[in-house]
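All protein chains but one are shown at their positions in the complex.
The block that comes next holds subunit A.
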Amino acid sequence: MSKESLEFTEMHWLMDVLQNIDVGLVILDREYKIQLWNGFMENHSGLRPDEVHDKPLFDSFPDIPETWFRQKAEPVFELKTRTFTIWEQRPYLFKFKNYRPITGRAPYMYQNSSIIPLESIDGSVKHICLIVYDVTDVAINREDLTKANNNLTYLSKIDGLTELLNTSFWQEEFTREYKRSFRSKSACSLVLFEIDEFDKLNSQRSHQAGDEVLRTVASALKQTARETDITGRISGEQFAILLVDTDAKAAINFAERLRKQIAGTVVTLDETEFQFTISSGVAEFSSTFDSDKKWLSAANKALVHAQKNGSNKTTVYQNKAS
């Protein structure tokens, strides 16, 4: 083959490859009119090159936000620099439907794109090339991973049975709140409560009954507490609620409301009905507590007092130092 015909053949091959490559290629002129549209674009959009040729991109694809896209493309014309968009910014540039019924789990094709300048002979940029990559698999895998990690984080914080915070995470939050209380001027109160005669309930009825009671308490607690309150199950039948921006008086009201609601609740299990009660200890934060443990033990003292005085009661811790 002569040199010219070899070059011609190479050019022909190259054209064939560009037409068939699994990457979208679009050339736009200064008015954003489509000048080139390869096989990938045709296959996924369902529009033939002659249908889009010389038509403004934004007319054929109204889904593309014009201002946004121009912001990415103008520097390519003006500064001869390449710009890029990634799926984290916008999942797709062209809204192409998922085309894989078995392995495609996203409704649309996720895309990354590069916009590169095409210099004309005089060195100015009158055309730009838009290269579109299908990154659906990468995006889906990343989203799966994020979901799995979030789930693990949730599991590491939550008590499975009651869906309240577990001991270790509640303790962390409590320690943080203790430190914050020192700096803040607003009151903060701790309510500690236990189910009365829980061991007896477990042994005389069943562990299922015990579990049902714990769930009942948790749901009552979720109804009574505000979203900002930090509620946790800190041991078998012991629960703790940290009431932010709440003084002892309001905390007693809260504890009493909870106690009455629980005392009035009838639990039904295997067609038998029964009732149970709780006892609470309340302790408002005081700067005389020199550790978070002191605060917790103050609430615990109040709780033990309530239990010793006949249960189904609320006791508030009186700080002798203050």
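Please note the rule applied: contacts are C-beta pairs under 8 Å (C-beta built on N, C-alpha and C of every residue); 3 or more make two chains touch, one makes a residue touch a chain; residues count from 1.
One rule holds for everything that comes next: contacts and distances are computed from a predicted model.
Between the listed names "ABC transporter substrate-binding protein", "Histidine kinase", "Aspartyl/glutamyl-tRNA(Asn/Gln) amidotransferase subunit B" or "HPr family phosphocarrier protein", the UniProt record for the complex's undisplayed chain reads "Histidine kinase". Contact with the undisplayed chain is limited, among A:Ser45, A:Asn112, A:Thr136 or A:Thr231, to A:Asn112. The residue touching the chain not shown here, chosen from A:Glu78, A:Glu119, A:Glu163 or A:Asp199, is A:Glu78. Checked against the hidden chain, the listed residues A:Ile86, A:Ile140, A:Val267 or A:Val304 yield one contact partner: A:Ile86. For subunit A, the residues in touch with the chain missing from this view are 71-72, 75, 78-86, 88-89, 112, 114, 133.
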